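All protein chains but one are shown at their positions in the complex.
What follows is chain A.
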Amino acid sequence: MNRTRTLTAGAATLAAALALTACAGGGDEGGGDGEATSLSVYIDSSPASVALWEGLKAAYAEENPDVTIEVETHPAGSEGDNLIKTRLATGEMNDLFWYNSGSLFQALNPDQNLVPLDDEEWVGSIDDNFATVVSTDTALYGAPVGASFAGAVIYNKTIYEDLGLEVPTTWDDYMANNQAIKDAGLVAVAQTYGDTWTSQVPVLGDFYNVEAADPGWAEAYTEGEKKYADEPALAGFEHLQEVYDAGFLNEDFASAVYDDAVRMLAEGEAAHYPMLTGNVASSIGENYPDAADTLGVFPLPSSVSDDNGLTVWMPNGMYIPKSTEGAQLEAAKEFIAWLVTPDSCAVQAETTDVGGPFVVDGCELPDDVPALVSDMQPYFDSGDTGLALEFLSPIKGPALEQITVEVGSGIRSAEDGAALYDEDVVKQAQQLGLDW
């Protein structure tokens, strides 16, 4: 008797607790029937993203006074990845969210969690490259917000002029330039291993050269047939080591952070910095407006092929989770349709410092972009661009930045580093259920 009562009471308490949690989960604003009045968007909290979305929010309010856009932020990087995945898994995602395209997008299980957007009118107007990086085999799920950018060498044009140097197109030319710069008493290559993520750019930005030397490499890589320990991909690791061995780095490379390198470049202390153009463009806009004309960009030169082209990253996509339904869904789709118009691109160019061309037809870059961005346009015009590996293959190992720090600071050899990275990506392949 006593025991039964205890059990019943326990069950009741548990049920109450569950009911409470369920309520908390369902506390999404709006929803259901009737005209949607407010849409909630989940974005990352970097200052540039917040500024961009403040601008878009205000512009959309003018066009469409009936709908209010509410912006909620999450930390950038892997912490944000986990929040996104958790919200999707529990059905608590905002009405829309803004997130990476490519392999990170693929890791969200799009077919299970996102609303397909193939039938929307704007789909025809977006760049084919972008369309592939927000699609699975079954459908397209994302619309671009933001501009593309490249992983390349940012260089100081004044130093090049003073020393009479020319933009290098091969690895040997690049190393000769580095020697000349070092002889002139300047830092040839700035590296910033205090921010470990920056160390990956020389390897990731070299991918155009890999694909140029061995077309179809990315696909074979996904299938486990190609490895970083072999050429042409090994070259990226070798270059990291060569630059270190030759003593071209800044003295404080091990502790310097990203901002230090941009400052060195802008103030003419350093000549080269392999980096993402999107990041540098916004740093110039925020901190070094005077450097807008002196900083240029050229692709990471190759030692394995004669081609010379830019490795390009695609902007983030806008996605709608399956938990958005009814009037909210209609309003969300309408909002997305506006986001891929030239009007929206103009707002984006105004509120942020874009690091490359847009991927929507009819969206032009403003005339006053920094030299960094205008230097990229010729490569786009001639078609000498290729997507970064993370858009062509879902395989990316988590330890790449530690390994590139080791190779780039002489702790580990290029061959060892590349082999270790090949080990590292096996986990990702298993997690994705690939048969390696």
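Everything that follows uses one rule, which is that a contact is a pair of C-beta atoms (placed from the backbone, for glycine too) under 8 Å apart; a residue touches a chain by one contact, two chains touch by 3 or more; residues count from 1.
The working rule: contacts and distances are computed from a predicted model.
Enquirer: The complex lacks one chain in this depiction; which UniProt name from "histidine kinase", "Glycolate oxidase iron-sulfur subunit", "Peptidase S24" or "Bicyclomycin resistance protein" does that chain carry?
Expert: The record for the missing subunit names the protein "Bicyclomycin resistance protein".
Enquirer: Determine which one of A:I43, A:L56, A:I69 or A:L88 touches the chain that has been left out.
Expert: In the complete complex, the chain left out is touched by residue A:L88.
Enquirer: Touching the missing chain, which residues of chain A?
Expert: On the chain A side, contact with the omitted chain comes from 2, 5-6, 9-10, 13-14, 17, 78-79, 81-82, 85-86, 88-89, 107, 109, 112-113, 193, 196, 251-252, 254-255, 398-399, 402-403, 405-406, 409, 411-412, 420, 423-424, 427-428, 430-431, 433.
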